[in-house]
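One structure below.
Complex shown without one protein chain; remaining protein chains in place.
Chain lettering (A and B) follows the sequence in which the chains are written, and residue indices restart at 1 in each chain.
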Amino acid sequence: MFIDNFYTKELRMDEKEKQPITWSCPVEQLDKSKIVLAHGGGGTLMHQLIKNVFENAFKNPLLQQHHDSAFIDVQGVKLAFTTDSFVVKPIFFPGGDIGKLAVCGTVNDLAMAGACPLYMSAGFILEEGLQIGILQKIVQTMKREADHAGVYIVTGDTKVINNSSGDGLYINTSGIGIVKQDPPPCPSQIQPGDCILINGDIGRHGLAVLNAREEIHFDPELESDCMSLVPAVLSLLNLGIPVHCLRDCTRGGLSSALNELAEESGLSFYIREEDIPIRDDVRGACEILGLNPLYVANEGRFIAFVPKQYVSEVLQIWQDLYPDLTPKQIGVVSENKGTPVILQNTIGIELALPMLSGEQLPRIC
Amino acid sequence: MKYMDEYRNPQLAKNLIREIKQFAHQTWNIMEICGGQTHAILRFGIDRALTPEVQLIHGPGCPVCVTPIQKIDLAIQLALETDIILCSFGDMLRVPGSKTSLLSARGRGANVQTVYSPLDSVKIAQQNLNKQVVFFAVGFETTAPVNAMAIKKAKELGLTNFSLLCAQVLVPPAMEVLLSDPYCQIQGFLAAGHVCTVMGYHEYEPIAEKYKIPIVVTGFEPVDLLLGIKECICMLEKGKYGVQNAYTRSVQREGNVTAQQLIKEIFEVCDQDWRGLGCIPHSGLRLKSDYADYDVEKKFHLTPEKNEEKQTVCIAGEILQGKKKPTDCPAFATLCTPENPIGAPMVSNEGACSAYYQYEKR
Partner (left out) sequence: MCLAIPGKVIQIDESDPTLRMAKVQFAGVIKEISLALTPEVTEGMYVLVHAGMAINAVDEEEAERILEEFKNADMDMEIPPEESSS
C-alpha cells in the first residue's frame, strides 16, 4: 500500500558514546550600525530608530507629543502640522496609486489630530528614466484626491536621482490644518473605560499591494482601502462628540496602532478578536499566505477612543457615511494598567498582542 | 472556512483544555517539531492555557533551525553576485546567513522574488528564458512533493534555465537525534500533521517502540492541537507508548502514495547539515543524478563554503530539548532580542525565545 521504507534507521555516532548533544545555533548578529529594511516596517525596530536617533537629536516638547501630527499654537489658533513620505512598490495597485496614498495619507494624519486639512506640500524624488506619462497620471490622482479632501497643494519640490531599485518615484508631503477640538484628540486624553471603535474591516491595503507586487493572482483581485478619513472624523467633531484619541492603522496594522497608543498613554487595552471586522476575501488570502490580518497595513482605517455613551451614535454616523463598511467596537480601555494590549482571541484565550519587530512576509511554515 | 472554523470553536477548545488539566496528574513535557504548529500554539495561546500541567517544548521546526547556513549563504551569493532570479518562500527572506539575509540582499538590488508556490518559479523561468531562475527549495516532507513537481514540470517544458537550490530535511531522523540524548526531557511528541499527510505515520512506529514514547499525529487548528495533546496526555498517564492519529480527516497511515512516488522519482535521501547541529545522516533530500541539470550546485559546480561554528552564549540546544527555558539564558532579553538575535529560537517568530520575549515578558 505504501512505498518501501523511505527513512533509514541509522543512529548518530553520539548515541553510542552516550554524550549529551550540544546544540547551539549561532546566528551572526546583524550589523546594528546600519539601516535595515525592517526599520521602515512600522514595528519595534522602526520605533527604536525614531526614539534613539531622531527624537534624541531633535528633542523638544512639541516632538514629544508622539502623535501623527504636531500641535502648534500660532497667535491663538491651534494648528496641526504633519509630514509623511511615500515609498510603495508597485506604484500602481488595485484601488489606488502612490499619488492617492500621498494625499490621503497626509490628510489622514491631520484628521487623526482632529484637524480640518487646509494645505499640503508635495516633494517628488524621481528616478531617471521614469516615464513622464506615468508621473502625469500620478499627479492627476493627487489633484483628484486633494479636491475630494478639500486641500490645496501649494508648494513642492522636484529632485532627480539615478535609476535604482525603486519603482520610479518617491513622494514626500507635509500638511497643515486647523484643529477642531479642544483639547485635541491625542494619547494623553485616553481614559480608562473609553471604548475603542474601528471604522471598517481590516487588511485590504497590505494584501492588495502584496498581491500586485508578488503576482499571487487571487480572484477576485484584492483592492486597497485607501481613502480620506476626513469626513469620518469631522462628522464627529462637528457634532461636538468628545473624541479622546484617533490613530490610523497604517504600517504594522491595527496591532501597531493599538500598541503605540498603549505605550504613549501608559494604559492597557482589552480587545476582542471576534469583534474585529475582516472581510471574507481578506480572510481567505491571509489564511493561504499565513498572514495575521491584525498586522496587515490599511490606508483607510482608523481607531477612535470615545466615552461609552457615544458609541452607538458614532457607529451610526460612520455606517451612514459608508454603508459598505462594518464599523464596530473592538475593545475598551482597561481600568487596570498592565499588559499594553490584551487580545481575547477567537478561542477565548487572553494573551498579549505584541507588535511585530519587522514586516510580515508570506510563509509556508 | 469549512474544516477550519469548526476547529477554532471556543467552547470545544475550553472543554478540551479542562479535560487535559483534569487528566494530567503531573507536569508532562511534550514537543511539537513543526514550526506551523508552534506558530498556532503561540498565536492561540495554547501553551499558556495548559501550563503548568503541560509544558510544550518548541522543537527545531522553523526555517531558521532547519536550513543549513551554508545554503543560505549560497542563495545570497547567487542573488547578489550573479544576474540570476532567486525565487524563495517568504519565510526564508529574513533568515540570517553568516553575514546578511536575502531580504537585505534584495534591498541592495539582488533579484530576489518571493513566491507562494515553487510552481510559480517555473512560470517565472518560462517568462524569462534569457535568465537563470533558481528556486530555494527548503522544507520538510510536506513541501518535498511540491518541489518535486516543479522539477517535473520544468523538465516537461524543456526549460534549461531552471534549477533548485536544495535544502530539504526529513523529520524522523531529527526526532531520533533529540530522543537519543540521554538527558532528553521530552516525554511525548506531536507529529507534524501535514508531514504525515504526505508520508503517513508508519515510520514513527519503530521510533515510538524504541524510545517507549507516545507520538500523536496532530493537526494545526486549536482544537486539533488540543485533541493531539489530550491523546498524548492520556497515553502518558496510562504509561502507554506508540503512535496515535488525532488528525484523521487529513492523515491516513499510509499517507499520500502519489506524493511519495513523486518524491522518490525526483529525490533521494542524503546526509544533511542542520544549522548548529551538524550533519545528521539520512536526514535530507537531494535531486537524483538523472536530474543533475536541475541542481544548481551541480549545474554550476558550486560548493557551499563550510563556516566554522562559533561559540556563543546561546543555549538554544538545551532550550530545544526542554532542559532549560529561555528565561534561564543569561542573554535573554538583554543581549539577545528579536531585533538583535543571537540564536535561532529568537530569530524566528515561532522560536521559543521569541515567543517568550513577546508573550511572557509583557
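Assume a residue touches a chain if its C-beta (ideal position, glycine included) is under 8 Å from a C-beta of that chain, and two chains touch if they have at least 3 such contacts.
Being a predicted model, the structure only gives us computed values, none of them experimental.
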Contact residue for the chain not shown (choose from B:V195, B:A208 or B:L225): B:V195
Of B:L119, B:C234 or B:C270, the residue in touch with the unshown chain: B:L119
Among B:S104, B:Q187, B:N256 or B:S354, residue touching the chain not depicted: B:N256
Candidates B:S101, B:T114 or B:T142 - the one touching the absent chain: B:T142
Of A:P183, A:G284 or A:G338, the residue in touch with the unshown chain: A:G284
Residue ranges of chain B at the interface with the undisplayed chain: 1-6, 9, 11-12, 15, 34-37, 61, 63, 66, 89, 91, 116-120, 138-140, 142-143, 145-146, 149, 152-153, 156, 192-195, 197-198, 220, 248-252, 256, 258-259, 262
Those residues of chain A which, in the complete complex, touch the missing chain: 216-220, 222, 279-285, 287-288, 290, 363-365
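Rule of thumb we're sticking to: only the chains that are shown with their structure count from here on.
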In the complex, chain B residues that touch chain A: 1, 4, 8-10, 13-14, 35-36, 39, 43-46, 48-49, 61-65, 89-91, 93-94, 96-101, 103-104, 107-109, 113-116, 120, 139, 143, 170, 172-173, 176-177, 180-183, 199-200, 202-203, 206, 222, 253-255, 257, 260-261, 263-264, 269, 275-277, 280-282, 309-312, 314-318, 320-321, 338-347, 349-350, 358-359, 362
Residue ranges of chain A touching chain B (in the complex, touch as defined): 1-3, 5-12, 14-15, 18, 20-30, 32, 36-38, 44-45, 48, 164-165, 214-216, 283-284, 287-290, 292, 339-340, 345-352, 354, 356-358, 361-365
